[in-house]
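Have a look at the structure below before the remarks.
Heads up, one of the protein chains got dropped from this complex, but the rest are sitting where they should.
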Amino acid sequence: MPSPLKSLTLTTLLALALPVRAQTGGELHFCLHGEPKTFNPILVDDEASEHVRYLTGGVLVRLNRQTQELEPSLATSWNVSRDRRTITFHLRKGIHFSDGTPFRSEDVAYTMRLLMDPETHSPTGDAFRSGEGTIQVQTPTPDVAAITFPAPIAGLERLFDQVAILSARSPKREMAVLGPFYVADYKAGSHVLLHKNPNYWRHDTQGRALPYVGSIRLDIQRNRDIELLRFRRGELQLINRLDAEQFERLQRENPAVTRNAGTGLDAEELWFNQTPTAPLSASKKAWFGMKQFRKAISMAINRGDLCRIVYAGFAKPAYGPVSPSNHFWFNAALEDPKYDPQGALRLLAQAGFRLENDILQDRAGNRVEFTVVTNSGNGAREKIATMIQQDLSEVGIKVNVVTLDFPSLIERITRTFDYDACVLGLVNTDLDPNGQMNVWLSSSENHQWNPSQKTPATAWEAEIDKLMREQASAPTEKERKAKFDRVQQIASEQQPFIYLINKDVLVAVSPSVVGAAPVVLEPWGFWNADTLRLGPAPELGVQK
Amino acid sequence: MSFGWLPTFVEMPPSRNKMRARIQRIVGRLLMLAAVCLLGGLLSASLVLFSPGYGVDERELDPRLNQASVEAIRNSHRLNSGLPSYYGHYLAGVLRGDFGSSQWLERPISSLIKERFPVTAKSVLFGVSLAWLVALAISFAGVFFRGLYFDISTTLLSGVFIALPAAVIAIFCVYLRAPVFVAIAVATFPKLFRYLRNLLNHAYSQPYILAARARGISPTRILLHHVFPLTSPALFALLGVSLAVAFGSAIPIEALCDSPGVGQLAWQAALNRDLPLIMNLTLLVMLITVAANMLANIAHERAL
Partner (left out) sequence: MNARGLRVISAVVLCAIFAVGLFAGTVSPYPYAKQFRERPNAAPSSTHLLGTDSLGRDLFARLIYGTRVSLLLAPAAALVAALLAGILGGFAGLVGGWCEKSILAATDLSMALPLLFVLLALRALLPLDLSPVLSVISTFTLLGLLGWPSSLRVVLAATKGLRNSDFLLLARATGCSRWRMIVNHLLPNLRPVLFAQFWISIPVFVLAEATLSMLGLGVIEPLPSWGNLLRGLEDISAVSANPWRLAPLVLLILVVICFQMILPAKEETA
């Protein structure tokens, strides 16, 4: 038998035998929801690859997903210079990569040089590119590395949570890793098999080597219903991020397996096309450009119903870009607008709209009607759009809902700008709002409602530009927060994005997994994979 | 004096002509096959290129990427030459054995197809075999047990199966933990069964076969020596059609059952507007479909 197949069979046999035994070893089995495109940590830009990187990569500084504080990982300590351009790491001694190559500061230098190569385009690298110029890395001793950036970077230490260190000299290149697991087998379209890294540096408080489990098998499974079926049969031990309906049903049958980690960072939002070059009628451009119109729409949407019906209550209404579970950055001083259709009508009347025979008309007598596009294949988003359709019909506005496949949708919102309004989700992986810089800068491509502006089109967008730049270079966290609070306030007044809901992070964990504590930060269910154990597997009690 | 060699001399030219004509026909057919496939590849390439959403990448929406990265992503999808020269390059590559690499998966296409084709081929072959077995069994039973109720119940059965959309079949198969080829068999069975039943009924009601049965000739002998030669061209045609139908239903079934075959690849490639992959897969499907139809035509002509 070829070697990977042999080890796979052996592992499977072991995995079948082990759960009866004590608490170490065994195989944790769960799913990735897409194909991992690369195992090179520098180039990772999709969720599946990021999850594999989280399990295999060793980082200098780790953000503890539970406490949301930074912890020493491969670096025992670090300090950032006063001008926030240089960071110096003191590295742990005596550590080796999974293939035995010793870990030294030159590996850090090698990784950073690869990351900052101008030919490399990845989200991890771009986060460090705050200005023009190259970085300098000094490695005076094998356990000290000092990195100097051309311009100050906000939240510098936290960014190193995403940088997995590569070996400069190992013949296995990116497959030699410092994390708790390494990739033992990969069959495209089928699965990724991770084995325990025998050289992992971390030990538990009693000195035992981590990780406890012997291997992790990640099946590539796009279909969520099949995943749930397999979980119920006991084939899988963890489901990361269930749909609300599935969670509700699972909770009714077997509450012990379901965990609600709390309100997540992701938001669903609706925005209107305010691009001046868009092929829209003049009346539509006028409506979408009016602050009162956008605010009225926001007031006319019943977010409570959205949470209750689309997400079975496992979501909270959202009114701003920051989720309330982001304790530090959330601007608690802002008032939450209430669902108020009458108030919306009053606001619209102020802007010159009038309601006649249940039809809203603008000043010129045009019927207020527009189309909301969203992507097909996302059931929750389609339901949100349909519910908004009914909510707005109660203030006399006719809304058409069109679902398009994702590439066509992206073409419309980034190239041709041939759309009225769009409902999409914003995925926030980072607590720090600096990660959203490209959404708020008016010159950016990702400034969805009016991208790539040469000069800011409105005074408030100019103010947001100024504030975002200032917060990136502000000296203290408190000053940064003050500036970003003001950005949130402007966003609430102007409603360029009409935020709808923040959904909860819903995870299912089999009782045979000991130590699972799902959190709201990615990767949610298995952030502590190296301390998870497999106990004896009791019946799930769900026979479906 | 022996004139034994004369007849052979006289006979050779006609048989050589016949062979030449046959070779010409085969070569003509192969050329036609090649031409149609090439045209199909070009057509599908232009379809993808001019379709809405070509050249955009989901990653453009990632706010963590800066301007230069987004530009780099956009450029990677742009065709740097016109479509004909791109197609020409691609064909040159095919002749060398290099099928290009997938934009979306970033892996060489030949390895992708090599991994996935056996999965699909296995499901399709097993599925078609299962469908044929069941269809043949029920059709023969129908011939020998004549009766209205049997007729009605089998019509109902095939009607139920024909009415299930491929998507629903796939879902039921996943739920019942049945392997993928069962879903393909269920999708192929109804049409196959109806045609097969008509064919067999028609064959067995031929007067000379009725006479043979009346005379007491054994059913096996009737089947092998009379019915089979009569129906074989239509059977081959049906085989070709059922293979094509099974292959076509493999795409939604594999996509929904999450089976790592060529069908799922094709569906994902279409959703992601992956030009090289779609071109290759279209060529593959065309090759199979046209070849199957060509075989069916040959079998048909042979019978006449």
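Worth pointing out:
A and B label the chains in the order they appear, each numbered from 1.
Quick note on the criterion: a contact is a pair of C-beta atoms (placed from the backbone, for glycine too) under 8 Å apart; a residue touches a chain by one contact, two chains touch by 3 or more.
All values reported here derive from a predicted model rather than from experimental measurement.
Taking the complete complex into account, B:155 is the one of B:24, B:129, B:155 or B:206 that touches the chain left out. Across A:38, A:366, A:389 or A:443, the single residue that touches the chain missing here is A:389.
Contact with the chain not shown here comes from a single listed residue; of B:32, B:68, B:92 or B:133, that residue is B:32. Of B:65, B:105, B:138 or B:171, it is B:171 that touches the chain left out of the display. Of the residues in chain A, those that touch the hidden partner chain are 225, 228-229, 232, 245-246, 249, 305, 308-310, 369, 371, 373, 376-377, 382-383, 385-387, 389-390, 400-405, 408, 418-420, 544. Residues of chain B that touch the chain left out of view are 32, 35-36, 39-40, 43-44, 47-48, 51-53, 148, 151-152, 155-156, 158-160, 162-168, 171-172, 174-175, 194-195, 197-199, 202, 234, 237-238, 241, 244, 248, 251-252, 266-267, 270-271, 278, 281-282, 285-286, 289-290, 293.
Throughout what follows, only the chains that are shown with their structure count from here on.
Centre-to-centre separation between chain A and chain B, using Cα means, comes to 42 Å. Against chain A, in their complex, chain B makes its touches with residues 52-54, 56-70, 72-73, 105-107, 112, 115-116, 171, 174-175, 256-258, 260, 264-265, 271-273. Chain A contributes residues 35, 37-38, 45-46, 118, 121-123, 126-127, 129, 187-190, 220-223, 225-226, 229, 405-412, 414-415, 429-430, 435-439, 444-446 to its touches with chain B in the complex.
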